[in-house]
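Take this structure first; my questions come after.
Only one protein chain is missing; all other protein chains are in place.
For clarity, chains are labelled A, B and C in written order, and residue numbers in each chain start from 1.
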Amino acid sequence: MIYSFKNDYSEIAHKKILERLVSCAHEQNIGYGLDSHTLNASKLIKKAMDYDNCDIHFITGGTQTNMLTISSFLKPYEAVISSNTGHINVHETGAIEGTGHKVVICDSFNGKILPEGIRNVIELHSDEHMVKPKMVYISNSTEIGTVYTKEEIVEIRKVCDEYGLYLFLDGARLASALCSEENDLSLNDLANLMDVFYIGGTKNGACIGEALVIINDSLKSEFRYQIKHRGALLAKGFFNAINFEVLFEDDLYFEIGRNVNKCSKILTEGLKDLGFDFMSDSSTNQIFPIFSNELIEQIKSDYLFEKWCSFDSDNTVIRLVTSFNTTEDVCNQFLEYISNRI
Amino acid sequence: MIYSFKNDYSEIAHKKILERLVSCAHEQNIGYGLDSHTLNASKLIKKAMDYDNCDIHFITGGTQTNMLTISSFLKPYEAVISSNTGHINVHETGAIEGTGHKVVICDSFNGKILPEGIRNVIELHSDEHMVKPKMVYISNSTEIGTVYTKEEIVEIRKVCDEYGLYLFLDGARLASALCSEENDLSLNDLANLMDVFYIGGTKNGACIGEALVIINDSLKSEFRYQIKHRGALLAKGFFNAINFEVLFEDDLYFEIGRNVNKCSKILTEGLKDLGFDFMSDSSTNQIFPIFSNELIEQIKSDYLFEKWCSFDSDNTVIRLVTSFNTTEDVCNQFLEYISNRI
Amino acid sequence: MIYSFKNDYSEIAHKKILERLVSCAHEQNIGYGLDSHTLNASKLIKKAMDYDNCDIHFITGGTQTNMLTISSFLKPYEAVISSNTGHINVHETGAIEGTGHKVVICDSFNGKILPEGIRNVIELHSDEHMVKPKMVYISNSTEIGTVYTKEEIVEIRKVCDEYGLYLFLDGARLASALCSEENDLSLNDLANLMDVFYIGGTKNGACIGEALVIINDSLKSEFRYQIKHRGALLAKGFFNAINFEVLFEDDLYFEIGRNVNKCSKILTEGLKDLGFDFMSDSSTNQIFPIFSNELIEQIKSDYLFEKWCSFDSDNTVIRLVTSFNTTEDVCNQFLEYISNRI
Partner (left out) sequence: MIYSFKNDYSEIAHKKILERLVSCAHEQNIGYGLDSHTLNASKLIKKAMDYDNCDIHFITGGTQTNMLTISSFLKPYEAVISSNTGHINVHETGAIEGTGHKVVICDSFNGKILPEGIRNVIELHSDEHMVKPKMVYISNSTEIGTVYTKEEIVEIRKVCDEYGLYLFLDGARLASALCSEENDLSLNDLANLMDVFYIGGTKNGACIGEALVIINDSLKSEFRYQIKHRGALLAKGFFNAINFEVLFEDDLYFEIGRNVNKCSKILTEGLKDLGFDFMSDSSTNQIFPIFSNELIEQIKSDYLFEKWCSFDSDNTVIRLVTSFNTTEDVCNQFLEYISNRI
């Protein structure tokens, strides 16, 4: 039987979510996110953040959330700063530009934006012949599995405050980031440090959905107009919200985060023991070992995964991703399978 | 207990869909709509249409599908023709204009666009100082519950062919339309008459989802780029597709359509027997009786529904909508309840 | 020799402007509107308005000015209210929608928006499923040659204040409007009543150019970014400004306004004396007499003009426009020419 480490959105949803959907099947709800599930999911998330003065909106997917957020808060001539590897820069088919805004690249290290990089961008963009950078976009975990420390984000926040920039965190894989061994950030820290961020559901056990948290008071007004204008207001908003209710009722969100990290750690340590090198030091649920092309050929009919990039003529960086459904057994089987082939 | 006739998207999904989701919970699928469920749902829909030469894409909601379709197929200066009451004209918060395109209004009757209206629009838009109308947008059922006959659509198609216009049908409530007593159209007719149309899931028992059917060969190329560019490519495309698999496996899609119409007919006939007048002659699952404001006050704590528009100072047009979960019993109870109050 | 009453932009520019250009030919100026001509033109206009607290930007044409202004001041989901005949609604090839904003139509009479029409639009647009109207667009003179009285604009302003709407006046033909016999508005009144308006140059003797006057303090910030972002920041901004310097140095702007009105009045009265009817009561430089199709055929090789619209099967509304170069002689010759043919 083939097993897929291709990504964390290969399976429909955590069984607790599906069970809840079944149990709510005969309920009638108000449409468009004005229902009691949406209200309750919002309350549960605020409680988990220990932060009340924010607006929470449930959006369907990551690219949609990014384009909605960026286009809602920037004026036409304003731009968003991203790392070179940022999802909005590379992997969204120009969705941000599609709403009229330039993505400006700044220096990063280990997938993480450097405060000095932001400063350089601002100083280069000095007059009205160039876009005006107004927002910094970061992802946690990053596109290469690394996580920001609290100090790193505090430093970025300082530069943002110095230059009047909004700080926006893409939390598509926030659960894994916050459950990482290297993490010292809490949801409450994010609420205190961000203008806006989102808590990803799609990649952490939900059928669909991202919870967008708007902290900055000046950004809250009439946001439901923005959602509808971008085609992102679900008729069945309650469906999206039920996913988050289940995720935040009994700590399931972080339980999943711990599980994916535990599994990826088994893989990481096992592969290191087998002598494999890695492209990045990931403590989250995406890991990037370097496999020989020969090995990849051997195993590709039994395991699915992404070829990330070429390492050299004989070797390739691959990506292995663990999900809410991944088990320790599956990881150990993979390691044994590999050990028999090297 | 309160019962809601507010709309057809108040409940999560048909129980058969939820059961299927549970039974697929441990499957692993390829992301972004490249999976076997998407392929199979596509095949089932093509079979139901008895039409093979088309591309089917599963999109999340109606406004998203409309903005994606219109913006993908029009050049910047081209416009879409709609009736005054068209969903894209009134109820999408400028989403179409948000992609850069004008919605041009044309004459309609009973919610349905008139061929002569299209002709007038085209003749008025004679040079490059005005937009160039290039697409006709119709809904079936319409926003006021009426349905197009085959002849009406054939006539519209002729005008479109005469002027080189695309014809796009919004089928958010297509099941109810095609199951209407007045209907003489089949899915196969639509495939033969439209350039592009969508088969609505959200309002016919699915958790989410609309199946966009592209018929015109010249519009098919690279459409997945368009989907992603507008933030509409779901990571869990298979989730959307499973909904349509269930709907099209055993005729469930039309079974639901027949049920909502049966229930709305009970309401219509019962209310007529009780002496109520209606704003439009609807044979589908949205009906528009005229209630006195006094009656509305009396019943509003027991039944939910939309106030559609004012009729006169003492009376209001309300909208009652039946859904996949609505039963004959519920409708008969409502009639009895009303009869006791007039 | 053929004479054209087709429009007021058939000739390059008033001779005083061309002379000034020649006399400035060897000057060197700073680019992009940061030069002394721009500063001086701005001062002269402020003096003519007797109003100092405003920002003035010189833009190249009417459609560009409209799309720049509307897109700069509205949020993505906000819309602009226009009369059905408004230039932005009909004659700008969807340029406003091209920047993402819907043009919402409201009731008008004699080409002029009615306060009650605005009120109706606002009340219909009640929630986030519809665009949020945020700006009222009016033209003075209107597209059919009529002018607003001060009282009419004061009433519109009141509705705007009541609902928090911006008021924007398109002054492509403002000189003719303010010099109309029916006019009781001054530039100072406009400064006190508008959030933003423009003083048209292209149709009043300039080579190119419109002077956009931003009154509302909250709309002034970073507007040069907006201009550049829409491709409207001229390298040779000083060229545009010189036109306005000449127009506002010695009252030339209004001298031209008086001339075009004097000439159109000769035409109007002469044609009335000859028994012609008119489509609208214009006191400005566009008049709309009704000519028989037979007469049009006879004269069309000697005079150029627009056929505005059909009046009945035998008669057509034509448009005659007088310009800064039109003379009384030319008008009297035309009248005599016509009188010989009826």
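By definition in this document, contacts are C-beta pairs under 8 Å (C-beta built on N, C-alpha and C of every residue); 3 or more make two chains touch, one makes a residue touch a chain.
In this text the structure is predicted, and so the values were computed from the model without any measurement.
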Hey, which of A:His14, A:His57 or A:His101 is the one touching the hidden chain?
A:His101
The one of B:Gly100, B:Gly145 or B:Gly200 in touch with the missing chain is B:Gly100
Note that chain A touches the chain not displayed via residues 76-77, 79, 90-94, 97-103, 128-131
The missing chain sits against chain B at residues 32, 71-72, 75-77, 99-100, 128-129, 131-132, 222, 224-230, 233
Where the missing chain touches chain C, by residue
3-4, 6-7, 9-13, 15, 18-19, 21-22, 24-31, 60-64, 66-68, 92-95, 98, 202-203, 207-208, 225, 228-236, 238-239, 242, 304, 325
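Everything that follows uses one rule, which is that only the chains that are shown with their structure count from here on.
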Between copies chain A and chain C, are the contact residues mostly the same numbers or mostly different, with half as the line?
same
Could you grab the centroid distance between chain B and chain C? Build each centroid from C-alpha atoms only and quote it in angstrom.
43
Inter-centroid spacing, chain B versus chain A (mean Cα positions, whole Å)
33
Between chain A and chain C, what's the gap in Å when you average each chain's C-alpha atoms?
51
Touching at least two other chains at once: which residues of chain B meet that condition?
92-94, 98
